[in-house]
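To start, I am sharing the structure in question, which I have written as structure tokens.
After this line comes chain A, so read on.
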Amino acid sequence: MTIRATMGALLLAGTALCAPATWAQEVQRGGTLNFTAPYGSSVGTLDVTASAEVQTEIVAHAMHRSLYKWNPETGKPEPDLFTDVTVSDDGLVYTYKLRTDAVFHNDKPFTADDVIYSYNRIATPATASPSANFISRIQGFDDVQGGSATEMSGLKKIDDHTLEITFTASQDPGFDLMQNYVPIYPSNVEGDTQATQPVGLGPFRFVEHVPGSRVSFERFDGFFGENDQPYLDRLNILIMGEAAARDVAFRNQEIDVSVLGSQQYQEYQADPALSEGLLEVAELFTRVVGFDTTRPPFDDKRVRQAVNYGIDKDLIIDRLVKGKAFPAVGFMPTTSPAFDPDAQGYAYDPEKAKALLEEAGHADGIDLPVIANQNESWGAPIVEAIIPMLDKANIRVSVEPVENAVLEDRITGGNFTAFIWSLSSGPDPLNILRCFYSKTAQSACNYTNFSNPEVDRLYEAAQQERDEAKRNDLIRQADGIIREEAPYWFFNYNKAVMAYQPWVHGLRGNPQELAIQDYDKIWIDDTAPADRKPQ
Partner candidate 1 sequence: MRLPFRFNLTLGLALVTLVILGAVFAPLLTPHDPILDADLMNSEMAPSWDHWFGTDSQGRDVFARVLYGARVSLTIGIVAQAINSTIGIALGLSAGYWGGWWDDTVNGLTNLMLAIPSLVFALAIMAVLGPGVVSLLIALGLTNWSWSCRITRSAVMSLKSQGYVQAARTLGYGDIRIMLTQLLPNIVGPVLVMATLGIGEAVLAEAALSFLGLGIRPPAPSWGNMLTDAREAIRSVPWATIFPGLAVFVTVLGFNLLGDGVRDWLDPRMQVRA
Partner candidate 2 sequence: MSGPLLDIRGLTIGIPNRNGPPVQIVRDLSFDIMPGEIFGLVGESGSGKSASALALMGLNRRPLTTLKGQAFYGGQDLLAMSRRSMRKLRGNRISMIFQEPMTALNPLARIGSQIAEMFVLHRGLSWSDARPKAVEALAAVQVPDPEGRARAYPHQLSGGLRQRVMIAMAMACRPDLLIADEPTTALDVTVQAEVLRLIRELCEREGTAVLLISHDLGVIAQMCQRVGVMANGRLLELRDAKALFTDPRHPYTQGLLAALPRLGSRAVEGRHRLADLDMAIDRDAPDFAKTYLRPRGEAA
């Protein structure tokens, strides 16, 4: 059987993605939305520059804005806090015309100083900000990190609303600077207070954080958005890590949206009422089992291919993941611009797996210990399912369940034979290809210690290529080699699913992370429960 990622899947995702937005219904203003933050039972800090947690990002996106913003429909960054940009010929100097109508929640007008302040704050080693990676291409970053400067030389204020940024590489800075993790903070507020009393220039103003329970916001009247957005008067982000509890709460109409796991996806699809309110999107995540390609017997390509042939991933996706994933062909996901629609993935062929293994000199079989966390769609349960399958191909799989903290430490530290994980595979394909570049450290993201001269050559070429189509072509070629080399068992591309109540409108399928929604575009109609509906 050939796995062919059809454009159909893409289109399907596309329509679902637009469905709620295209309802031709008069927008209603006001009301309260009960959104959920599903990735854990608390939000650590409200200062998103001190965090790498999606939970914090979900909260931060309500009140902060970054220089660029992500457009889920085009899959590209677009201007948010600036209206115009000119790029120098070498592609290193960007001159931004900043918005003049943006105001912070504390009434301070937005100026170039705020951008300079915010980026320098992130770059300062004292803050140890995990967001630093995103601004590391700004000139002078290394000097600030090294302590020889306190401000990055690449940030230059021309006037209040003109900002010049010099980068050290010619890559599009939009992908980095659109991140919610590099928000623009007001320069007249002490950075430390952002953790408890956040001030931004986003559509909602912070009201209250009940740790472990919820974060509440109210409409910020001064927001610069079009159509006098946001529509909602109030926004509650309820912290609900336990999926079973979220399920009950959603059915009970206590929450307006819920992110679904595969079990609930299946149940909600089967329910005539609930199936009406499902938003699906192909997310830019690739789920894989990664091998340490320097460690025998997995230093042999044939052994890695044998694993790929030995697993019936369609069956696992169909039965265990319950259709909440797209079978993976290679590393680049279907929604990536570098995805190759003609490529063929590994088909399920246990005989071929056995043959490859014998060819590699392992007729009596091999052991495959996999470290895994508890995640239902890219953790121990998946490994459990491949145990009987690979058993037939003479590969003895075992699971070592570990906590997330340990999993991540061991993967970045190279302390594994194989691991199962979900890896970001977007939105910038070039940035993703970097993870297969032999000069990228294992701890950075070349987890499998992948090294292939041809891929290195293609990556270096793509880096220099300014034309987007040609660049994507190079990346596509590299993805083909990676598929053949199989440093991973390519499992699936995530299908994220969000359930929403019938009165909720304006959700968009964000393939970066479905749970990150543009709250300013969401509105609810008056069929909502009395305590939340617009007056």
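A word on the picks: all candidates are chains of the complex that A comes from, given by their letters.
The rule we apply is simple: a residue touches a chain if its C-beta (ideal position, glycine included) is under 8 Å from a C-beta of that chain, and two chains touch if they have at least 3 such contacts; residues count from 1.
Only a predicted model underlies this, so the values are computations on that prediction, with no experimental measurement involved.
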| item | value |
| --- | --- |
| Selected partner (touches chain A in the complex), from 1 or 2 | 1 |
| Residues of chain A touching candidate 1 in the complex | 243-244, 247, 261, 263-264, 266-267, 270, 312, 315-316, 318-320, 373-374, 376, 380-381, 383-385, 387-388, 391, 399-403, 406 |
